[in-house]
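Here it is: the structure, laid out below.
One protein chain omitted, others in place.
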Amino acid sequence: MNRPVTHLCAHHLEGMSYRDADLVEDLIGKKTFSEVMFSQIMGRDARPVDLRIVDAVLITLMEHGLTPSAIATRVVYMSAPENLQGAVAAGLMAVGSSFVGTMENCSVLLDRILKADDAEALAREIVQAHRDTKKPLPGFGHHLHKPDDPRALKLLALAKAEPDLQGKWVAALELLARTVDEIYGRHITINATGAVAALLGELGIPTQLMRGFAVISRAAGLVSHIAEEQQDPAGRFIWETIDREIPYVGAGKSAHHQTER
Amino acid sequence: MNRPVTHLCAHHLEGMSYRDADLVEDLIGKKTFSEVMFSQIMGRDARPVDLRIVDAVLITLMEHGLTPSAIATRVVYMSAPENLQGAVAAGLMAVGSSFVGTMENCSVLLDRILKADDAEALAREIVQAHRDTKKPLPGFGHHLHKPDDPRALKLLALAKAEPDLQGKWVAALELLARTVDEIYGRHITINATGAVAALLGELGIPTQLMRGFAVISRAAGLVSHIAEEQQDPAGRFIWETIDREIPYVGAGKSAHHQTER
Amino acid sequence: MNRPVTHLCAHHLEGMSYRDADLVEDLIGKKTFSEVMFSQIMGRDARPVDLRIVDAVLITLMEHGLTPSAIATRVVYMSAPENLQGAVAAGLMAVGSSFVGTMENCSVLLDRILKADDAEALAREIVQAHRDTKKPLPGFGHHLHKPDDPRALKLLALAKAEPDLQGKWVAALELLARTVDEIYGRHITINATGAVAALLGELGIPTQLMRGFAVISRAAGLVSHIAEEQQDPAGRFIWETIDREIPYVGAGKSAHHQTER
Partner (left out) sequence: MNRPVTHLCAHHLEGMSYRDADLVEDLIGKKTFSEVMFSQIMGRDARPVDLRIVDAVLITLMEHGLTPSAIATRVVYMSAPENLQGAVAAGLMAVGSSFVGTMENCSVLLDRILKADDAEALAREIVQAHRDTKKPLPGFGHHLHKPDDPRALKLLALAKAEPDLQGKWVAALELLARTVDEIYGRHITINATGAVAALLGELGIPTQLMRGFAVISRAAGLVSHIAEEQQDPAGRFIWETIDREIPYVGAGKSAHHQTER
């Protein structure tokens, strides 16, 4: 088979190369973390607009309180505090198809709309198909934020204020949003993951890579949960609460439930 | 047991709180990712010097080429491309006691020196003990970079140029470095993880949390490996190369080695 | 929301309950690991035939040499030997849609055939659709084992010799196999994951749970890789080999490739 190559990094006697740049001469002390992250991932220098948008997205995805991610990180950290990285890794595993990583599912729809001959017809077809099968439409709806998810509004407003973005992805999302309201006969909010999909699309980030930004951002969020766990531990409380709240049902004995059930 | 609390995040009808700030009003579009990461983890606003130092550290830890981390991420990504977060998590597991996470081991020594009544005597004791048992001294030595690790020099120079840092951690590392040269009778470089330990210490980041910054930074590095894997896949090449290079030895048959061994 | 319950386990003052059994009185010293694993997962006692089939499947899935799983485990173990569980977890992440976990994809097809009014017609439709789109048919074909995968033949022969199995899943797989040979106009082998899907189906294991048996079995395989790594380490060899074999291409310097490329 063909030999693969890497453009990412090389070490040498006087230092290291990160793509075409020299780590010590060109990057440390001269660039921000977001800049180097962007250029390493995307293979091109970040424009100011790229940084504004990526930072906004990363900040949005960083935290959501005591989510499945945070719970997993905290109970694993309690069990193996010598292994901080394992606790973060456990929490990152929850960045999946159901939460956080869901921008991919919305981005797939935007991709299709952007390539369609008749974008409006395709949008109608997509929305109608979801409505008919009662499947949630990726990027739309929020159980808490009604009528509108304020994070989505803010992100889309940021993107629309950037003259250096083409606006095609945002427009595709807004077409989808109008179609949603029309076909469902009521207003359903664009949610944060819908807006994130559109913004990352505007930067040229491929759909299948978008979840990576959620992973980076959530890694930072989970480290802050570990920092809090070090000062005000919740791991054992989580364990004891759940062990007590979910009863055992069976013919055997149980400390919590000594009587027959 | 006492009920733990969280200061990190709350969701509410109009948006979300990140510590005392409002995500939509105060953070998105106004702060950088590094700023929000810092304040979420540390519980205080980042000063400009905090950001300069944290960014320098994160950039330094992001990449080191085809390391164990990157290899694990790439082969897992090939096997389960639907599961990008699992591939990153697999690579992060390699941020351990032997690589990347090693700043902790150096920081433990700096902590002890900073608390000692006689710092010089303790430094001599530490170095002598490592020399006597032929154990590597955390934060010192590099198989490639001689006489000096240019990343360490650059990071320490950055820190020393910052008037807002106390300089105590850097001074403790430099005391250790002078003692190393004296007791070993030759110059041994401070390496990148030694410098990282001193810089993060200057910012007030506790030893046991330092590895978290390696995890965040390396998460970004591993996402760039996945981006490259999507365009120029190396996973199968890694598999086939290693399967061929590590021969089976046994009484059974082998595709690579049909003859008796 | 409704309160969930657990049937799996309860601790109490005199011991523990595993489902309806008492761990100390009924299980330790009286049952095998496979028996208890089966009854915990399936919620019913294992018949002798269940154990014969499950053991055969677990043995088949345990090892495949220096696979992506084993490579990830070995390089992570080298990096963080204090964290054996992280090394196994990293390797397990490679049990995905492309390897090892693939029995699920085949089982989905068998499920559909078993529910069809006209099983033969559906089998033809499935095979034709895969052939038309040049997609590999899950459970069929092996790059190495031709004309037949001996593991698949052995597993199917075992199942067919068991009078207590209904044989419906095996029959569905064999119908699919005949259809494959007919439509492709040549013999394509049932592979190990195809046979595993049929055998686990015979035991009543749902499709979406099948991958769990691969995970358990591969965990045992990966622990044997760690045992070997402890005695004859390969981690650093893997790292150095891959670092050397995958060249850096870029404008920066590289230790391996000092000249312009």
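First chain written, first letter: the chains are A, B and C, and each begins at residue 1.
Quick note on the criterion: a contact is a pair of C-beta atoms (placed from the backbone, for glycine too) under 8 Å apart; a residue touches a chain by one contact, two chains touch by 3 or more.
Because the structure is predicted, anything quoted here is derived from the model rather than measured.
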item: Sole contact to the chain not displayed, among C:Ser79, C:Ser217 or C:Ser254; value: C:Ser217
item: Among B:Ile28, B:Ile41, B:Val57 or B:Ala80, the residue in touch with the chain that has been omitted; value: B:Ala80
item: Which of A:Asp45, A:Asp118, A:Asp164 or A:Glu245 contacts the chain that the document leaves out; value: A:Glu245
item: Contact with the hidden chain (one of C:Leu66, C:Cys106, C:Val127 or C:Ile242); value: C:Leu66
item: On chain A, residues whose C-beta touches the chain left out of the figure; value: 65-69, 71-72, 75-76, 78-83, 86-87, 89-91, 93-101, 144, 234-235, 237-239, 241-243, 245-246, 248, 255
item: Chain C, residues in touch with the chain not shown (by the definition above); value: 1-11, 13-16, 18, 23-24, 27-29, 31-34, 36-37, 40-43, 51-52, 54-56, 58-60, 62-66, 81, 83-86, 88-90, 92-93, 95-96, 101, 144-146, 150-151, 154-155, 158, 206, 208-209, 211-217, 219-221, 223-228, 230, 232-234, 236-237, 240
item: Chain not shown, touching residues in chain B; value: 3-22, 80, 82-83, 85-86, 89, 245-258
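Assume only the chains that are shown with their structure count from here on.
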item: Mean-CA-position distance for chain C and chain B (Å); value: 34
item: Chain A and chain B, separation of their C-alpha mean positions in angstrom; value: 23
item: Rounded Å distance between chain A and chain C, as computed from the means of their C-alpha atoms; value: 29
item: Multi-partner residues of chain C (each touching 2 or more other chains); value: 80, 82-83, 86, 89, 245-246, 248, 255
